[in-house]
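The complex appears here minus one protein chain, its other protein chains still in place.
Each chain carries a letter (A, B and C) given by its place in the written order, and its residues are counted from 1.
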């Protein structure tokens, strides 16, 4: 029975709708996305982020942790440390930040697709590096591990925001909370906080990671074809959203501290 | 398959005893202590040498001689079919070892105790004889780095197909499955440091094939010496001597 | 808290927390002698347990199970495969247990935790058990129900269980989440397209009859026979501690895991090394504790299913 249970996996496929159906859908959908007044699949307006649910202390065994749910995107981040570095590192008078992002096998609609995001770990590191006061934990490492439980679009921004919340929960000193928001460009429209479906049709995307109260951008990526005024507009949109998200995160932390400890 | 036509020409138009065009160039990587490009026909490799320098891993330090390390890697685009394979597969490890042992034999390691010499070879294009090309490139790079050597090591391969000994096999000839002898020699000392063969071959024919490969090595050694001399002349010229 | 034993005068002046860290075993033994555990539980009591079904929207069946702090997320994805030639009318279940780096300070990315493959194997054994000795406990799921077209197509159920927070009794929580995910499983409706591939059909398409009759009408739920539940106990001296936390597991060594199905039959008994088992009566006691626990868990699961159906 061993062969049947797990050891040799036979080739399987997901019974997704036929190509023909897909094609039909696509022909229907793409023009809609380009229209001026199409409605987003989840009924939001273009400048509306998904409702965010944030909670700290999701994982008891970690020094700090946070759970974030933006629509269908669900993420847990645990922070461990400051603790001894895993690798034998040279002496350093500043601490090290070690980041890792992984996906569950069921995160996306097709099983096991989450492994495509190898660069997310280094992008998470870059986004947080500027905010964390590394000199406050010399010679040691703070590990930030993120697990995307479900991927529903804008995964990396959610991971980054959630990670900074987890760092705050762990009591790691930071200059400011790091918040991140992305914008998709679909035709002439700018759509904030896109879901997976919108991301797969996007013409361009902009992700900004900022420290809202310092008005500083720690990470920024942009792809697709953009004119300068459009970049202006998208950046402003993102920065405003970052500011608001920062407020939500702050109130989440405030609630966590005011709530009576178990 | 016919590898030698009745007119005595090989698939790429060479005579059986003819080597492919070789080209060597010193100083391909500006940041390295020594570097070289070596081409044998379509086979093209880059070698870079770092060192002698402080030993990175203290545990490997040797008090009486230098530590020689070598890593062989193939570029994704180096073969006809594009492939992405993880680094450190068995073949790479084996070739790294062969190159390391061959170069170790000629470097005067006892002159540089407690230090480390890194040799990195990168295959840009593979068309048979990468092993030999890597050794030749490494020799040039070591010489460029000014690392004391007993002699120049050069390498060349020879095979035996259609009852004809063939010098310097290309990829098609190499993959035909016939005997393939790779030889590395110290040309001035006339010593063989590397000899690899992986097929059956009668003793008398083997001697012929090996002799052919040794001749090839000697020709390459002459060429490498010329390249180095030319390089030295240019350096002299630049210094205005 | 008075400390009276030989650990010396030093211990007498120590803070409770420091004592707990320095002399964990004695800290526990002091508690145990009072028949109470540091988290205020009686010895035989399990931690609060909750089950939430349908936690993962993108999966065909999913569940989140919590026992105390230990949290497990299980999700099942159904894919189509060609059945093997020796069992053409059976589907297949692949079970994988993951311990991502977020769950515990002991796990680092890239280096899988030691326990993970062990628990994977145990889960596979229990859920798909075809053990010779237990002729009647032939698995929770009837593999024949996973067949679509004999010899041509069958379901491959990928069950992935992620440990989100590891605080002891991992196997119990993992099994609970797996069982819950199976009871939440809703097999997608599929039909055969012109190219002979199995494709999913949506409800509207079935209504509108635009596509052929679905292959698996009326076979969208699995019948679960004899669902298994587990309880892990620690045997320490004469004490039996049910449902240990991670701290307890690390301090006291002898662990016993008992798996019973709802009818009270023993499905599996697992004792990985540790100290010798002093009394057979201890085993009996463990089984008795498990029997109680199975009733609790069964109720929790039934409530969770009822809750979901209300929604």
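Assume a residue touches a chain if its C-beta (ideal position, glycine included) is under 8 Å from a C-beta of that chain, and two chains touch if they have at least 3 such contacts.
Operating definition for what follows: contacts and distances are computed from a predicted model.
Student: Could you check which of "Exoribonuclease phosphorolytic domain-containing protein", "DNA replication complex GINS protein PSF3", "Ribosomal RNA-processing protein 42" or "Exosome complex component RRP40" matches the UniProt name for the chain that's left out?
Tutor: Its UniProt record gives the name "Ribosomal RNA-processing protein 42".
Student: Given that one chain is not shown, what are the shown chains it touches?
Tutor: Even though it is not drawn, that chain still touches A, B.
Student: Please identify which residue in B:17, B:55 or B:124 touches the non-displayed chain.
Tutor: In the complete complex, the chain left out is touched by residue B:124.
Student: In the full complex, which of A:42, A:203 or A:247 touches the chain missing from this view?
Tutor: If we include the chain that is not displayed, A:203 is the one touching it.
Student: Give the residue, chosen from B:35, B:136 or B:187, that touches the chain omitted from the document.
Tutor: B:35
Student: Pick from A:173, A:231 or A:259: which residue touches the chain that isn't shown?
Tutor: If we include the chain that is not displayed, A:231 is the one touching it.
Student: Of the residues in chain B, which ones touch the absent chain?
Tutor: Against the missing chain, chain B presents residues 28-32, 35, 42, 44, 46-48, 50, 56, 71, 73, 75-80, 82, 84, 87-88, 118, 120-122, 124-125, 127.
Student: Quickly run down the residues of chain A that touch the omitted chain.
Tutor: 19, 22-23, 26, 118-119, 122-123, 126, 129-131, 185, 199-205, 210-211, 214-228, 231-232, 235, 239
Assume only the chains that are shown with their structure count from here on.
Student: What topology does the chain contact graph adopt: line, ring, star, complete, or other?
Tutor: Graph shape here is other: it fits none of the named patterns.
Student: Relative to the centroid of every protein C-alpha atom displayed, which chain's own C-alpha centroid is closest?
Tutor: Answer by centroid distance: A.
Student: Nearest whole angstrom, what separates the Cα centre of chain A from the Cα centre of chain B?
Tutor: 49
Student: Please report how many Å separate the Cα centroid of chain B from that of chain C, as a whole number.
Tutor: Measuring from centre to centre gives 58 Å for this pair.
Student: When the centre of a chain is set as the mean of its C-alpha atoms, what distance in Å lies between chain A and chain C?
Tutor: 29
Student: What residues of chain A sit close enough to touch chain C in their complex?
Tutor: Touching chain C: residues 1, 3-6, 9-18, 58-63, 65, 72, 76-78, 80, 83, 86, 100, 102, 104-109, 111, 143, 145-147, 149-151 of chain A.
Student: Which part of chain C faces chain A closely enough to touch in the complex?
Tutor: 56-59, 62, 69, 71, 73, 75, 77-82, 84, 87, 90, 92-96, 98, 100-105, 108-109, 120, 124, 128, 130, 156, 158, 160, 162, 164-167, 188, 190, 193, 197-202, 246
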